[in-house]
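Excluded from the complex is one protein chain; the other protein chains are retained at their positions.
Labels run A and B following the written order; every chain starts at residue 1.
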Amino acid sequence: MVLDSDPVAFSNWIVPALLSFLTSAATLCAVALVGGYLISAFRYGPVGGGDVIYRMVLGGVRDLIALSPRRILALAWLAVQESLRRRVLVGFGIFLLILLFAGWFLDTQSNDPATLYLSFVLTATTYLVLLIALFLSAFSLPADIKNHTIYTIVTKPVRSGEIVLGRIVGFAVIGTVLLAVMGLFSYVFVIRVLNHTHEVDVASLRPVPNDPNGDRAGRTSLAQNHRHTLKIGPDGTGSTDMVQGHFHEVTAQESGDKTTYVVGPPQGLLTARVPAYGDLRFKDRAGKASDRGISVGKEWKYHSYVEGATLAKAIWTFSDITPERFPDGLPVEMTIRVFRSYKGDIEKGIRGSLVLKNPRTGRASDEKFFIAKDFYIDFLKIPRNLTDPTGKPLDLFDDLVSDGQVEVWMQCLDASQYLGVAKGDLYLRSRDASFTLNFIKSYLGIWVQMLLVTSLGVMFSTFLSGPVAMMATLASLVLGFKAQFVLGVAKGAIEGGGPVESFIRIVKQQNVTTQLEPGLTTTVVKWADSVFMSFMTAITGLLPNFNQFSNVSYVAHGFDIPPDAVLVQVFSAAGYVIAALAIGYLFLRTREVAR
Amino acid sequence: MNQRQRFIRKIAYACAIAALLLPLSWLSQPATQDGSKGGLLSRMRQEYSLSQADLGEIDPASETIKLATLGMRGVAANILWEKAHEYHKEEDWAGLSATLEQIARLQPNFVSVWVFQGWNLSYNISVEFDDYHDRYHWVIRGINFLKEGTQYNRDEPRLLTDIGWTIAHKIGRADEHVQYRRLFRDDDEFNGSLPRSQRDNWLVGREELLKAERIVARGTPLKGKSPLLFYSRPPMCLVNYAQTMEEEGTFGEVAKNAWKKAGDSWVEFSNRDLPTQYNVLIRLSEKEAYSKKADEAKAELDRLTPPGLSDKIAAEKRAALSDEEREAYDTPAERRTKEQTNLAAAVGEKLMVHAIDIADRITGDDHAAAFKAAEDGGQADAMARAIDIERDIVNYNFWMLKCQIEPDDDTLGARKAMFDGDRAFSLGRLEECFKAYDEGLKLWRKTIDKYPSLLKDTEVTEDLVISIGHYRSILHQMDRQFPTPFVLQDVLDADALQKGPQLPAGEAPATGTGKDSAGAPENDPAKAAP
Partner (left out) sequence: MAEVIVETRNLSKVYRDFWGRQKVRALKALDLEIRQGEIFGLLGPNGSGKTTTIKLLLGLLFPTSGQALVFGRDATDVSKNERLGYLPEESYLYRFLNAEETLDFYGRLFDMPTAVRKKRSAELIDLVGLNLAKRRQLKEYSKGMARRLGLAQALINDPELIMLDEPTSGLDPIGTREMKDLILKLKAQGKTVLMCSHLLADVQDVCDRIAILHQGELKELGRVDSLLKVRDETQIRAKGLSESAQAEIRSVIERHHGSVLTMDNPTTTLEELFLSIVRDSEARPGRRAKQDN
């Protein structure tokens, strides 16, 4: 799995996050107060304006005190009724249709079906639920205002905040129920689609040559676009190799003189690895410390390469290594990229080795050799009892770990060939968490996004008409998902310039890398773009980055979603919801609903 | 006031709508029974046979996706392309191939999408993997992707050509071709019930190319492809097949038949009517006939021409030149000014005595015959030259010759002996190697004597030079002298001549980035040869 950024510990995150939330809240309040005062002073004069603001604030405090759960729930109930009436169930029907037809348009030849199907159902659910949330939330309040049904609400002792909150709660309830049902269906769908079995191709079974145990080897039948090779022992039990991320257990049952082979269900297909990541540093070819390895000139800078047969190394430092956590030794998993500077022997892979080192004493184990498996996860168990290069016995925890830390040094052994690594490419698979729980956690991520969209939609609908509020929410959603891109364009990291410039390029069919002709037009265009992009940057900064709330890649690649990440998501979403609530309250309260 | 404004606005809208409707109706006017071809759209639809049923399978999944985008298919496809690019960059191959699949389903009748992405899978993604098994897997993925495309686009020679090309050339010409060909033979999933003996990538690829040929024969236009290259591919596959057989050590009857079949295929190709850029149909085989015809016509004309007529005409032409022209023409080339150079070239043209000039001057009864001879000769000559140009493009002469030489028992024997020698050399069996080489060199001598033009074939000479190098080295190890005069000295000379002055000592610099170096399909398959 691609580790985009270092995992955040909730305990380290919450305090600064709260502080920044409070400061932005305070800033926002101050801006609102000053701005509000200026506007009302303009309309009612300095004293009258002050009076308006004073009453506004006082009313706000009063409204906050007067918040009534019963009213909020009544409004939420109304929102639910309205959603049901607006055929929210159609959305669910679409979801079922998608699942039904998924098999048709998903890549049937994928070599990673688990990832494909999981990311498909999760992404489909996300988009669908967000779309439903968008439509429900953005159109509800404007429809009420347009139909004047709002008259009978606001002439009751209902606070504006309650109207906003009630709507958010109501749509969130609908969203939650939808998500729960969709989650259940998705779960069953994924399990059912991925479950398969093979038959043993009996004709292919042959004794393994020179095998002292008397194992037999053969292959299975083709199912779901793959087949396994299998090995079966004289006791009639055996297993297949790993293909598409799973294996099967095979048992032979003898009944009379007939032997039937039973292939078990796929194993290891749906996992939730709990990785322990280490900190990565490098040594260059001369053995000097460096932050990154060599770049082999790829556009994607994720991997950094170590040159073979030199002093270049990649070094991971793992912490909290205790015998309690890893009683049987260190379970190392790695995905190592390969880059060949010449073809070499095509039939042979590129070799590398791992050495465990004590960061304090420098004692090292002897080398563990491996052949780099490009794009596949390789498993290497490092036992407790090791030997040092001279053959003397070493104990993992006594000799190689100090202060709970151990280093793993990796190097490439083939000259002029390169191994590419990133921090997340070598980790200790400390344990496996429950896949089901992980699946639920990923749905929690979708739930959080749904809540955010709902809040944004309701917030926009307090001062915009339905379609406009919908577009505004959609724009926020797109900006939230494409924040990286917007920032990239603003910083000039993405070639082609801002909207005006790229439009000109499209019209003129001009390549993104060619310079625009210098001149007045170009200057004006660049200036307009930079103004617009700084505006966009500001907006993007205010909006939630939706990718941050997505846990799809964790689940799809079989990694446990760190509980801390979930907490961070929930809390940051809460911040946005509160902000949306406050803004929505302010707008609705200062709005003449009868206009 | 207000109302009037509104009224005016409404009128303006109505006018705008009407104005937009006019071109629309012109564009989309349907075809009618009574011979009207309808509007532009209708005509184009017909021309490109764009009705769904014309194109191939109508897939409910694809239709569902199209519907689900609410008419914003283009937007969706754009987003998916962007996503595919992102996946490619971040090396998420599962995501990439899933996205490609979706794009294709979204616009299943966009042939370029299938072609481009099939290519992408087979050529660009496969090489990202280090293990050749993975690489092979992605090559096949690309082929299967193209095959899927043919289900949606039934009569599409482009897709079939690409399938054939990828099977033949990607598997047969990649750096990993030895492994790829082995895996291809073992690939039960791809080849299905095809017997193992026929699971050769060149033969299987050729079948697909022939399918494309059949579709074209049924009247589907060959868009953007040169017919010459298009039809040259199946015979080239057979040539490559025969060559690969020998490379892998299969000689004897099998190789002989393979070569014969390749030769037959070339003959068949050479008898095919091919359109050229001169708007005439030619057959590659007919050059000799045309040349002969031209010669006969010339002889006929010569027979009819009174002696001295040609010189007389030349003198007249010269006399007709202006002073300036004459001066330019008479000035030695190196002393001419720029204008004079141009002028001199034009004068040269003018002074040529054409057959038709001569025929013009023949009077009496012979006039008609001479005129005919001159005309026929000119035409035949033009045809011969046109055929020659086309022949050069596909290296016709070379391959025809090769197909003739290779099935020769001496050539086969020579090749087998050299192959055995090379193998023995790699195994370090000196005596065996020596014997094989010795025999091989002798047989090569015979072959080259029979077909001296082989000396111009760098492929042959280079291979031979390597083997001769081995031969020299074992002689050295066996403490024997390299014989002088050497039996194949002319081969060594030819090789030295082709390579020119040798590079300074030392290996050529290591190049390449581990990427595949198999050629692109648009390259002419025959260009690899001399």
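The rule is short, and it goes like this: a contact is a pair of C-beta atoms (placed from the backbone, for glycine too) under 8 Å apart; a residue touches a chain by one contact, two chains touch by 3 or more.
Keep in mind the model is a prediction, meaning the values are calculated, not measured.
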Chains still shown that are in contact with the chain withheld from the display: A
Options A:E82, A:D425 or A:D529, residue touching the unrepresented chain: A:E82
Contact residue for the chain not shown (choose from A:V2, A:A32 or A:L73): A:L73
Positions on chain A where the hidden chain makes contact: 55, 59, 62-63, 66, 68, 70-71, 73-75, 77-78, 81-82, 85, 147-159, 592-595
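Going forward, only the chains that are shown with their structure count from here on.
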Complex contacts: residues of chain B adjacent to chain A: 59-62, 64-65, 89-95, 97-98, 101-102, 105, 128-132, 134, 137, 141, 144, 175-176, 179, 189, 510, 512-514
Residue ranges of chain A in contact with chain B within the complex: 2, 97, 101, 104-107, 109-112, 115-116, 119-120, 222, 225, 299-300, 302, 337-343, 346-347, 349-350, 372-375, 416
